[in-house]
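Next up is a structure, given as structure tokens.
The complex is shown incomplete by one protein chain, all other protein chains being positioned as in the whole.
Note that the chains take the letters A, B and C in the order they are written out, and that residue 1 is the start of every chain.
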Amino acid sequence: MKSSLRTEVGGVSLETPVIVASGVWPMDPRLWPAGSIEGVGAVCSKGMTLEPREGNRGLRIVETYSGVLNSIGLQNPGVEHFIAEELPLLDNSGRPVIVNVAFETLEDLGKMLERLKSFRSMVVAVEMNVSCPNVSRGGMSWGVHLESLGSAVSMAREVWEGPLWVKLSPQAPSIGEFARASQEGGAQAVVVGNTWLGMAIDNDLERPFFENVFAGLSGPAILPLALRAVWEAAGAVDIPVIGCGGIARPGDALSMILAGASAVEVGTALFIDSGLPASICRELEANLTKKGLASVRELVGRARNYQGEIGERLR
Amino acid sequence: MKSSLRTEVGGVSLETPVIVASGVWPMDPRLWPAGSIEGVGAVCSKGMTLEPREGNRGLRIVETYSGVLNSIGLQNPGVEHFIAEELPLLDNSGRPVIVNVAFETLEDLGKMLERLKSFRSMVVAVEMNVSCPNVSRGGMSWGVHLESLGSAVSMAREVWEGPLWVKLSPQAPSIGEFARASQEGGAQAVVVGNTWLGMAIDNDLERPFFENVFAGLSGPAILPLALRAVWEAAGAVDIPVIGCGGIARPGDALSMILAGASAVEVGTALFIDSGLPASICRELEANLTKKGLASVRELVGRARNYQGEIGERLR
Amino acid sequence: MDRSGDPMKGPPADRRGSISFSRPLGDHCVHMGIELEGLSSKAIPGQFFLIRERGVLDPLLGRPLALVASEGNVLEFLFRVSGRGTARLATLPPGAALELRGPCGNGFPEPVRNELVLVAGTLGIAPFIGIPSFCSERVRITAVLGVPGKGWEPFVEWCSERFTGIRINSDDGSIGRHGDPVEDTLLIVGQRHEVWGCGPEAMLRGLGRVHEKGCDRLLVSLEKRMACGTGGCLGCSIRTGSGSKRVCVDGPVFEWRQVFGGSHEI
Partner (left out) sequence: MDRSGDPMKGPPADRRGSISFSRPLGDHCVHMGIELEGLSSKAIPGQFFLIRERGVLDPLLGRPLALVASEGNVLEFLFRVSGRGTARLATLPPGAALELRGPCGNGFPEPVRNELVLVAGTLGIAPFIGIPSFCSERVRITAVLGVPGKGWEPFVEWCSERFTGIRINSDDGSIGRHGDPVEDTLLIVGQRHEVWGCGPEAMLRGLGRVHEKGCDRLLVSLEKRMACGTGGCLGCSIRTGSGSKRVCVDGPVFEWRQVFGGSHEI
């Protein structure tokens, strides 16, 4: 990648501003489709909990119009197995690893972060997942109560000395306030955001598709909503915002960046296009060249400077 | 339409449970594509304000992945012109007319309802639009503050003696609470809901597409979100819930009803399929026949009764 | 095309169709035939259809395209590959299933003058293609076309076959006259002419600046983003001298003066 894409976000130095979002790509890079590593600036791990979790029963994936509902339920082997088996593999991918952590109690969170400390060299950042809609206790509730969020971030800040990111919930009553609370708690970046709470009904069986009834909506369908949330967050905090939600084509990542995101995470779109990180990078490079800019950092938030006069321009 | 589709929702007797949502279809039924009236149980008027409004400048419609962002800005000729010119035309369509009213102040609301009173015979219900994201003052703010909503509904209840519906904002911090506040204020039904706050960026011009920056997202993309909101609202109130958002195919309307909606409103999908109300009716009839049920009312909320055991059923 | 049955009077209908042919005209344009299921659709030049792929909800909205000709059940269109929807349309093979809403809009009226000048910026020519067979024989038609230049040869050739004596202007001077079509009209338009224009807004504004007083009637066909095509969504509203108008049902053809004549912004 060209050095024009190099950037630093929330304490992490990235070769490109394109991050693989949590929970969508194998933890074993040997399973990655050929070429899919290209353009990837960092990789988020699958949401990890202190103890292993089997995840949810029943259906886990339902396609919606230009979107996907998922109810994986944070299936993961727990922190010890992660450290022993998965982290070394991810580290081997040659890409910085961001560890996504989910927790029910502050105590769990503290313990996980303590364990991760000894692997500081392999973990460029911790991404606090306060937003998973698919677990009955914990998970999202941290992300929808302002005080809980503040206390969780502050405690994580005390334990974890490396870069600390918070991945916000779109279900937060106000994205701006929750981003601010994260910043005040000591987060170095906010990821905006996780999946949007949705559901689907199996008309034949006359029941919700998912055992948990609700599930998280991701994919192209949510792009306009995520973009709005990024715009709001970027207006509310000084720390970097990382845009996540619905990016499906290279121009979508550019939109996120122009709206104020310093980097982007791509998730669902990798299900259908493993080459997306590379094409986003090409798009960004071409855009910089066209504008004679030296760094992707100069693109961040440029759409926020517009002034009046619009009118539609056709043809 | 078969009588099995006849229903009564929030004080209104409907031949079918399929309502044309506000703001998408011409107020002059002579402009309706052939066949599009078939299956329509009622028609909502374009959001009306006390005084005429020119609506927003600049771009008003931007397509997104399986969705549409709109920023019309409640362009409408005001209540007097509506009563003189549009209401008689709509009345002529042979379909019950629901008048969608938007307001900045309670005073405006009161005045509009006073004016409508004399036309009670042509207005089967008033739908309070507390959720339009496209006007800078008023509009949505009623829909995101619990006390404001309560007071607006109560005051409308005092003035307007006919059926009163409230169309909720998806931006409400809690759909259930806002539905309850509407019920307590005297609403006879809640419509769940309006468009979802989103935005889009014009990458070439490096600015938001819309002059108001944010716009309302509608269309298939939002179906899973709207369905979830309907599920929540139906669990929170005793008055009927009318499902609205993203219905694009007949099965989507059935999903809404199974989730707890007593009727549905269709909007964006009419842009691409004017025959949708009729096909929804056919689907519902077929479903009733298959199950040996006599009335669409028996389908309402059936997916809420499911018990445990799931497992995936493939092939 | 056919004027019988007063097609302008009725609302549009939603119809199913499939691609019967699709021919690239250079890199930028496609000439496409769409076969309708069932009866043919009557329309007059200037009317348009919203066209979309059947069975997918992304891209979602129909793309407005002017009808250029119809032959039995086959409707013909001419479009520029501009964004995502038209790019997709251009890649679809014959047989692909489409949906069409139309005919929409008012279309062009019968000319009042015997000398009609049609001024088009690139694909602005589309609604004019049917004009020669639509107007009575007394009307003498001169088409004036502007294109960027290189790469547009096949398109220009296609248009030339349809308008004898068409005047070609190109920005880069590589095809026809070097310059823009509005300047070109200065050489031919007089008081006894009627002028119709379709193309970018700047071109249409310019057309009026030079001819508003110098010709007998000046009509323009406008483009705005559309969702419903039936006058319902108010997405295509413009402000005119006589209040707010919807391009899809009140237009797309307007008197130049009504749209650009006043101090109002459109």
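A few comments on the model shown:
Criterion: a contact is a pair of C-beta atoms (placed from the backbone, for glycine too) under 8 Å apart; a residue touches a chain by one contact, two chains touch by 3 or more.
Everything numeric in this text was worked out from a predicted model, so none of it was measured.
The shown chains contacted by the absent chain are A, B, C, with contact judged over the whole complex.
Listed residues C:12, C:59 or C:229: the one in touch with the omitted chain is C:59. Interface note: of A:24, A:125, A:213 or A:241, the residue touching the hidden chain in the full complex is A:24.
By the touch criterion stated above, the residues of subunit A touching the omitted chain are 23-28, 30-35, 46, 54-55, 57, 59-63, 65-68, 70, 72, 75, 219-220, 248, 268, 270-275. Taking the complete complex into account, residues 65-66, 220, 311-315 of subunit B touch the chain not shown. Listed here are the subunit C residues that touch the chain not shown: 53, 55-59, 87-88, 91-97.
Just so we're on the same page, only the chains that are shown with their structure count from here on.
This structure's chain pair with the greatest number of C-beta contacts is A-B. Remark: the per-chain Cα centre closest to the mean position of all protein Cα atoms belongs to B. Look at where the CA atoms of subunit B average out and do the same for subunit C: the two points lie 35 Å apart.
Look at where the CA atoms of subunit A average out and do the same for subunit C: the two points lie 45 Å apart. Chain contacts: subunit B has residues 57, 59, 65-67, 220, 248 touching two or more partner chains. For subunit C, the set of residues touching two or more other chains reads 57-58, 225, 265.
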